[in-house]
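Reviewing the structure listed below.
One protein chain omitted, others in place.
Naming follows writing order (A and B), and every chain is counted from residue 1.
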Amino acid sequence: MTATVVRKRSALTKGQLPKFAPYIVLAVALVVGAAILALIGFNAFGWGIVSAILFAVGLVSWSGAVEGARKAKDKLATCLVVGAFLIALLPLISVIVTVLINGIPGLITPGFLGTSMNGVTGAFDNKAAEEGAPVLGGIYHALMGTIQITLLATVISVPVGLLTSIYLVEYGNDRPLARAITFFVDVMTGIPSIVAGLFAAAFFFAIVGPGTKTGAVAAVALSVLMIPVVVRSSEEMLKIVPNELREASYALGVRKWRTITKVVIPTAISGIASGVTLAIARVIGETAPILVTAGFATTINNNVFGGWMASLPTFIYTQILNPTSPSNPGPSDQRAWGAALVLIILVMLLNLGARLIARMFAPKTGR
Amino acid sequence: MSKRIDVKDLNVYYGNFLAVEDVNINIQAKSVTAFIGPSGCGKSTFLRTLNRMHEVLPGARVEGEVLLDGDNLYGPGVDPVTVRTQVGMVFQRPNPFPTMSIRDNVLAGVKLNNKKISKGAADALVEKSLVGANLWNEVKDRLDKPGSGLSGGQQQRLCIARAIAVEPQVILMDEPCSALDPISTLAVEDLINELKDQYTVVIVTHNMQQAARVSDKTAFFNIAGTGKPGKLIEFADTTSIFNNPSQKATEDYVSGRFG
Partner (left out) sequence: MTTNSLTTSHGAGRAGDKVFSGAAMAAGCLILAVLFGVALFLVVQAIPALTAPAADIQGGHGFFAYIAPIVVGTLIAAVIALVIATPVAIGVALFISHYAPRRLAAGLGYVVDLLAAIPSVVYGAWGAAFLAKEISPAYDWLATYLGWIPIFEGPASATGKTILTAGIVLSVMVLPIITSLSREIFLQTPKLHEEAALALGATRWEMIKMAVLPFGRPGIISAIMLGLGRALGETMAVALVLSSGVLTASLIQSGNQTIAAEIALNFPEASGLKVNTLIAAGLVLFVITLGVNMIARWIITRHKEFSGAN
């Protein structure tokens, strides 16, 4: 019973690739990839793709030879999964780089944030493109329009969405009405944004008169998109408020509505606020519904209830599709990309804000 | 300021399922009554019917009468909210409000009901309730800190302070020590002994030694099998339940033969 076997290698690591195997394969793949690309004309993108394929094939076949088919399959799956993630990163990086490169010249043009497109005609753009004059015009009107439309949409959506989620969580009790609302809120999340825009347009055409296009119509369209998002996120947040807190409040002789407003909502407020912020971030970039409801404006309009109104997304869209000067689309492109950069920054700030809200106002558990 | 409870022919249902059948029990004022019995025998469900907290559970309803000093809890026109201000409850797990400080937790019953209270009166009430819950000395220097920062036992005593700040007649406790360590349990048991000088206390417990330690009277609930309703088997002085039970099932349970 005292016989001990002295081995150089543990039985548990027998038949495994050494730890550094992937690095060797990667180095070989990069070198061979570069060689192949050198034959057919080098570019970095192709080099990455070819090397990745070589790496996967090399590692899997080596593993298959040393470790057997099961381990090789496992390695192949790992390569594919990691590869999928890297592929998904490509468009994200590409979009951000494209917007930065094209957007910064527009953004740093003097007056870009402070002026509207009022009076900016193709003649100015031709001059800018042909004689190097400064690009005139800016996005002030569109920025103001976006802020007003989104604000109004938020004012409509948050009470309706929050009250609905309260009904679902606190009063619904799986009643048929609650189940119907849950189902149709789910359906509503899937409404194409352009259909929401058409609905708002058709609604106001019928009520106010044909051709009614104002910021308010756009806000109604955005609300149709925003309400289900608010309902869903608030519902989730109210659901995770422990039932014990409600019971504690009821046991103190507190009424249900005061329990909800004073105990349940304050406990969930950070989650609700961050959900609302994310909902705003989602609708602030919507283009199609505004396109069919608020028209295009080149001037500042601070009245959401009257007249056409510009917004950042529709500004980008029209500047690309219908440049101010059809013969010289350069200045329009520059303004469009500048606006795109501003829009992305806005959305990112909202996303960041949502995270900060969630973290800052989270109830202190202390444990 | 404590009231007796008389329960007459009480049945509790979940939907169509009869959960507790035909309970008759008379609980004396200024005493500690313990409910014991195996899991699922309906003792917690029954406890909740004593301040209509069962109505929070979907589908739960009762038949029969619960009289608080002669007033029927289930009489026509009775508001469950009024019932609960008279019959307070402490739960299995300590549940202080996470968004409130220790002070606000104690005042929760007053503030959440939107009653006006002067700062001086509020301070006095906070001190009186925390002293009453044996917690004053431990927290008097940090009343503005969140209640969830306390230890489990302190949190449970904070919940008791919160319950007595409403000045109820009866305090119901649903396994108040099952989530606590032995030291904290001792502190809460000592508190229960003091509470009976002023309040009627009803406590559900899984722990037979605890029932023996804290209660004057003990009620044993049992269940014939799954899907059958829970029943009150025996209700007597604690000493006779543990030393000289009249029912075979009670004897089997307290001697540890099942459960």
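FYI, contacts are C-beta pairs under 8 Å (C-beta built on N, C-alpha and C of every residue); 3 or more make two chains touch, one makes a residue touch a chain.
All figures in this text were calculated on a predicted structure; none of them were measured in a lab.
Participant: Among A:37, A:292 or A:309, single out the residue that touches the unshown chain.
Facilitator: A:292
Participant: In the whole complex, not just what's shown, which of A:34, A:65, A:87 or A:133 touches the removed chain?
Facilitator: That would be A:87, which touches the missing chain.
Participant: With respect to the chain omitted from the figure, which of B:86, B:99 or B:134 is a touching residue?
Facilitator: Only one of B:86, B:99 or B:134 touches the chain omitted from view, namely B:86.
Participant: Which residue among A:28, A:66, A:178 or A:300 touches the omitted chain?
Facilitator: Here the residue in touch with the unshown chain is A:178.
Participant: By the contact definition given up top, give the residues of chain B that touch the hidden chain.
Facilitator: Considering the whole complex, chain B reaches the absent chain at 68, 70-73, 75-79, 81-83, 86, 113.
Participant: What chain A residues would touch the chain not displayed?
Facilitator: That gives, for chain A, the contact residues 70-71, 73-74, 76-78, 80-85, 87-89, 91-92, 94-95, 98-99, 102, 159-164, 166-168, 170-171, 177-178, 180-181, 183-196, 198-199, 201-203, 205-206, 210-211, 224, 227-228, 231, 255-258, 260-261, 281-282, 284-288, 291-292, 295-296, 313, 316-317, 320-321, 333, 336-337, 340, 343-344, 347-348, 351.
Please note the rule applied: only the chains that are shown with their structure count from here on.
Participant: Chain A to chain B: how many Å between their CA centres?
Facilitator: That gives a centre separation of 50 Å.
Participant: Report the residues of chain A in contact with chain B in the complex, numbered from low to high.
Facilitator: Interface residues on chain A, with respect to chain B: 173-174, 242, 244-255, 258-259, 262-263, 266-267, 363-367.
Participant: Which residues, counting only chain B, touch chain A once they are in their complex?
Facilitator: Touching chain A: residues 51, 53, 56, 58, 81-86, 88-91, 93, 95-99, 108-109, 111-114, 146, 148-150, 159, 162-163, 166 of chain B.
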